[in-house]
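Notes for the one structure printed next.
What you see is the complex with one protein chain gone and the rest in place.
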Amino acid sequence: MSDELKTPLLDELEKGPWPSFVTDIKSMAGKNEMCKDLLRQLEKSYEDRRGYWKHGGLVGVMGYGGGVIGRYSALPEEFPGVSHFHTVRVNQPSGWFYTTEALREVMDIWEKHGSGLTNMHGSTGDMVLLGTRTEELEPIFRALTEKGWDLGGSGSDLRTPSCCAGPARCEMSCYDTLDMTYNLTQSYQDELHRPMFNYKYKIKMSGCPNDCTAAIARSDMGIIGIWRDDIKVDQAAFAAYVDSGMDIQGAVVDLCPTSCIEVDGKEIKIDDSNCVKCMHCLNRLPKALSPGDDRGFAIALGAKAPIVEGALFGSVIIPFMKIEDGDYEPLHDLLERIWEFWDEHGTARERIGEFIERVSLATFLEGIGEDPSPKMVKAPRDNPYIFYEEYFEEEGASASEE
Amino acid sequence: MSDELKTPLLDELEKGPWPSFVTDIKSMAGKNEMCKDLLRQLEKSYEDRRGYWKHGGLVGVMGYGGGVIGRYSALPEEFPGVSHFHTVRVNQPSGWFYTTEALREVMDIWEKHGSGLTNMHGSTGDMVLLGTRTEELEPIFRALTEKGWDLGGSGSDLRTPSCCAGPARCEMSCYDTLDMTYNLTQSYQDELHRPMFNYKYKIKMSGCPNDCTAAIARSDMGIIGIWRDDIKVDQAAFAAYVDSGMDIQGAVVDLCPTSCIEVDGKEIKIDDSNCVKCMHCLNRLPKALSPGDDRGFAIALGAKAPIVEGALFGSVIIPFMKIEDGDYEPLHDLLERIWEFWDEHGTARERIGEFIERVSLATFLEGIGEDPSPKMVKAPRDNPYIFYEEYFEEEGASASEE
Amino acid sequence: MATEAKRVTDIGPPHYDKFLHPIIKENYGKWQYHDSLKPGVLSHTGPAGTLFTVRCASPRLVSINFLNNIMDLADKYSDGYFRFTSRNNIEFLLAKQENIDPLIADLNAMGTLVGGTNNAISNIVHTQGWVHCHSAATDASGLVKAVMDELSEYFTSEKLPAKLRVAVACCLNMCGAVHASDIAILGLHRTPPRIDNDALPKQCEIPTTVASCPNNAIRPTSVDGKTTVKVDEDKCMYCGNCFTVCPAMPLADPLNDGVSIWLGGKISNARTEPMFTKLAIPYLPNNPPRWPEVTDAVKKIVELYAANARPFERVGEWINRIGWEKFFDMSGIEFTKYHLDDFRHAGTTYRRSLHNRY
Partner (left out) sequence: MATEAKRVTDIGPPHYDKFLHPIIKENYGKWQYHDSLKPGVLSHTGPAGTLFTVRCASPRLVSINFLNNIMDLADKYSDGYFRFTSRNNIEFLLAKQENIDPLIADLNAMGTLVGGTNNAISNIVHTQGWVHCHSAATDASGLVKAVMDELSEYFTSEKLPAKLRVAVACCLNMCGAVHASDIAILGLHRTPPRIDNDALPKQCEIPTTVASCPNNAIRPTSVDGKTTVKVDEDKCMYCGNCFTVCPAMPLADPLNDGVSIWLGGKISNARTEPMFTKLAIPYLPNNPPRWPEVTDAVKKIVELYAANARPFERVGEWINRIGWEKFFDMSGIEFTKYHLDDFRHAGTTYRRSLHNRY
C-alpha cells in the first residue's frame, strides 16, 4: 500500500490548545511502521465509527499468565503494521516517581522492540507499552528484567498495586503508601504474575481520606490512611488564616459534615468525638490543622465498575490498622485470609465486592475471622429477616450455637 | 368446667397507671361467657407462651367477600365460649368523628350479638367488633345496615380508606381529607366488599406532609396534602414569636432541611424555591406560617410492611393534583388506570409497591399513562443498563420507537 | 321489627357530616392556628371561634362498658361529640373551656390518663396478639400495658425532645407501624415452621405455598405417598409467610419465640424524610405477664434519648447525628452479626466511605 499517510479526520485533532496525541504519533510515523498503520486504521475507525480490533488472544511471556494484553487487527492485510499490536504492562514504581535515567532505559528497550507508543499510565497504574508483536514479547521481558523492571498484572490475578504520592510529597499522609505498595507488590509476585484467582484483585493505597488514587471506587482492596486521635491544631497558624481575611465560616465551619467546628475569635475548637475524618478542614487549613498522631489506615473491600451487578464502592472491613515498626505480617495475614475465603467460596468472574454481597457481610467476616463493628455499616438492618443461630433446645437448656 | 375465673397472670396487668384491658374485659365477664372464656384462654397463653387460635377460616355475610375475619379456638372443648370468635370490621366514619348517639346504636347491636369487645380502631382504620359466632354475622349485618353502617374491607380487596382530622380540626390541611375518604369509600363499595384484586389495596389520606395517618408508610396509596406556591407568612404573628423569647434560630432556622429560612430582626424570609414542604417551620410557628393558597395533594404508591420483599414507603407517582369544585372524576380515572394495569400484570399476593419495583417505575408510568418527572426520584439512575427503545434502522433513517 | 326490613348492601359508612360539632362545621377548612394548653389539651381556633380538645388514653381493646363511660363523659362535657385518633386515643371536642378540668378529673377517676400531645409518647400502635390472631409470637395488649405502665409519665407530660412514637406487633406481618416508629417492639418466631404432613395436602395449595417463601426455602416433596413440602432450614428466616398461606406450617415455638427491639423510624416529613426502623436488640425473652426485659430495655432507651437528643430531634434523627456506633456505646447494647443486613439491598447499608468516628 502507498507510503503516504492520509488522515484528514485525525488531522482535525491536531488543532486546539490541548496537547495532541495525533501530532505526537505522527512524529513517530516516520521511523515506525506500526505507528503509521495505527494512524491509518484509526482514521478508518473515525470514518466508519467503529473499532477494528479483534477480540484479545492469549499471548504472554514464559511462565507468566498476565502482564500482556494480546491484540490483533481485524484488517491485517490492509494494516499489516498492526496485525499484532499487543500491550505490555510494566509494573510502575511506587507513586509513579521516576528519574529520567531509569525511564530512558525503558524507552530505549521499547524503541527497539515496539511501537514506541505508551500510556503513562494505565488506569490501574501500570506503565503501558502499547503495541508490539508476539515474537518481541520475550526479548522485551528479558531486556526489562535486566534493567530491574518486571511486568504488571492482567487477567484473574493480583493487579498491579498503586499508591498516591503519600509521605513522599504530602503532609496529609497517615501511613507509608510507597513502602506498603512496594512491600505488597514484592511479597505477592506469584499472585501478580500467575492468574489463580476467581477474578482480578486490585489494591490501591491512598494516604488519607482525600483518596487521591480513587481506592474507594476503583480497587477491590482500598487501603486508605486515617487517624484515631484528635486533629492536631496550630492555633497561631489558624490565627494567621483569620488575619488573612479568609472566609473561615463559609469555607470551613459551614462545610463540616458533622458541624463539629467552632471558631471563637482567632481560636478554632474541634469536637473530635464527632469528626468523621472527612479532611475538609485540613484541606482548607493545611498550615493549622493536620492528622493526629495515632495514624494508620482503614481497609475498604469490593470497589468495582458496574459489570455486572452494578458499580460498587468499597465497604469498610477493617476500620483501623497500623504497621508497627515495619512489620507487614498482620497485613499479609489478613490478605491471605481474604484470598483464601474468596478462593474457596467465590465463583468464576466474581469480584470480591460481589462475593461479599452474595454471601453477606456477616458470613464474610466470620469466614475471614473478623468481628462485626458498627463502623462497617451506615445503620443496622431495617428488615426483620434475621437468621438466628442461638436457640433453645428444651426447657431449661441455655442458648446454644447451631 | 367451673364457673369461677382464675387468671393470676393476667391479674398482674390490672396494676399500674395505664388503663387496663384486663380490668375492662373482666367487667364484662359477668354478663358475657365469651369474655370469660377469652380471659381463660388468654391466661393459658400467658402460661404456655403461645397463642391458641386456629388459622382463620372463611366466614362472612351474604354477597360480601370481606369484612369478617374468621377465628376459632384451637381448644373449643376447654373454652367453648370462644369456639367461634370472629371479627366484624365496621367501616368507620371519615376521620373517626362520632356522636355518642350514633356509636351507642352500634354498641347496642354488638352487646346483643357479640362479645361486647372492640378495637377502637383497627390499624387500617375500621371499627373492629371483636368476637362473635358465625350464626350471628348475618343478623349483625342486617342490624348495622339498618342503622346506616356497613362493613369494611379484608382479604384481597380495597381496604377501608381512612384519613386524618384534616379540615375538620387542623389548620394545616391542604385538601378535604374527610370528603375524599367518603367519596372514595362510597364510589368503590364493590371493590371494598368483593375481593377481586391481586392483594389488599389500602388508601390513607393525610392533609399535609406531617402525615398523621402514616399514609407514606402504611398505605398502598397515600394521598398527602401539599401546596405549590409560597408559604403564607403573617409577619406580625412572627414578630410575636420573636418577642415571646422563643429560640427561633435553634428551633426553626437551623432545622430547615434546605436552609431556606432567614430571620432578619423580627422578620422571617423563606426561599420557597428551595423549600421541600417538610412542614417543620409551619409546625413550630402555626400562627405565623401556613401552607400556600395553591393547595392539593401528592400521591405516593406502594407503602407496605416487610412481607415479603422488605418494607416499602410509598413513592411519589403523582407529584401534584387537586380536586377542582368537587369533581373527583380525575382521581377516579387515575385510580382505575392503576387498578387496571396492576390487575392485568400483577401476580397473586403482589402488592402494588412490589409490582412497581418488579416491572420498573418507567414501565408502570407508561402502563397507567403518566409522564416521568424528576420529582419521582431522589436522583437519576447510576447504572448504565439502559433499555434504549429509539434506534436507527439504516443510514439516514431517523430515530424510531421499537 | 328491624330484622324484617329489606336487606340492603353497599351503603358504605354514614356521612361524616352528622358527626361534626357545630363549631367544627363553621370552621371547617378555615382553621387558623392551634395552641397547646397543657399536656393532652389543645385548642384550635378559626373565624367562628375556638374548639378545645382533651385527649385521653385508651387500651384500644375496649369493651362496651369502657365506651359507655367515655360516651357518658362526652354527653356531659362535649355535647356528645368526640373522636378517636389515628393512634387510638380518644379526643373530646369541647366548646367550653371551663369543661376541660372537670372532664380531666372524671377521666382520671375512671382510670385513664390525659396526654399524648406534642413532645410526648403517645399511645402505642399495636395489634391482636394472643387475644385474637393465629400468627402471634407474643401478646400485643399485654406488652402495651406493661410498657405504658413504665412510660406513662411521658404520656402525661411533654418533656421529651420531640414526639416519640412506639409500636408493637406480634409477628413479622407487622400489622401497624413497627417498620416506621421511633421505637418498635416486635414479636418473632426464631425457628422454622414445623410441617404437619397429614394436614398439609388437604389444607394447602402446594404451588402457592412454595411460591410464598421469599427465600425459596420451600420445596415440594412426598412423604409416604402424599405430596407435601419440606423446608430448607438453613434458608428459612422465620418470616411466617408460608404459614399465612398454609395453616399446616405453624411456627409457634414457646421455647424460642421472642421479642426484638427496633429504633429510629419516622413517618412525618418534618425536617428529615421518613425513615425505617432499625434493629437495636435482636432477641429478648417472651416473658409474660409483664415482660420485664422488654420494659427495662425500652425505658433505658427512652431515658438515653431524653437526656441526649436536641430539641425536636426524633430518635432516628438523634442517632443519625451522633452515629450508630456512638449509640451502641452509650446504650451498652451489643452490636452483633445479626445487626448486619443480609437481605435484598444489604449492600446499600454497608459503610462505603471513610466517614467514621474514632
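Chains here go by letter, A, B and C, matching the order in which they are written, and residues are numbered from 1 within each.
Simple rule for what comes next: a contact is a pair of C-beta atoms (placed from the backbone, for glycine too) under 8 Å apart; a residue touches a chain by one contact, two chains touch by 3 or more.
Bear in mind the structure is a predicted one, so any value in this text is a computation, not a measurement.
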Shown chains contacted by the missing chain are A, B, C
Checked against the full complex, the residue among A:Asp150, A:Asp230, A:Asp272 or A:Asp294 that touches the missing chain is A:Asp150
Given B:Leu42, B:Val82 or B:Ala300, the correct residue touching the omitted chain is B:Ala300
Among the options A:Val68, A:Val88 or A:Ala165, the absent chain makes contact with A:Ala165
Contacting the left-out chain: of C:Arg7, C:Lys202, C:Lys226 or C:His345, that is C:His345
Where chain A meets the left-out chain, the residues are 9-10, 12-13, 15-25, 27-28, 35, 38, 42, 45-46, 48-56, 62-64, 71, 85, 87, 91-104, 107, 110-111, 116-121, 123, 125, 130-131, 139, 142-143, 145-146, 148-150, 162, 164-165, 167-171, 173, 176, 178-179, 181-182, 185-186, 189-190, 192-193, 209-214, 216-218, 247, 250-251, 255-257, 276-280, 283-284, 286-287, 290, 305-311, 313, 348-349
Missing-chain contacts on chain B, rising order, are 209, 211, 216, 224, 226-229, 257-258, 273-278, 298, 300, 312-316, 319-320, 357, 360-363, 365-366, 372-388, 390-392, 394-395
Touching the unshown chain, chain C contributes residues 269, 273-274, 345, 347-348, 352-355
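To be clear about the criterion, only the chains that are shown with their structure count from here on.
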In terms of CA centroids, furthest away from chain C sits chain A
Chain centres from averaged Cα atoms put chain A and chain C apart, in whole Å, by 48
Chain-centre distance (mean CA atoms) for chain B and chain C, in whole Å, is 13
Distance between the CA centroids of chain A and chain B (whole Å) is 50
Residues of chain C that touch two or more other chains sit at 172, 174, 179, 214, 239, 276, 343-344
Contacts with two or more other chains occur in chain B at residues 306, 310-311
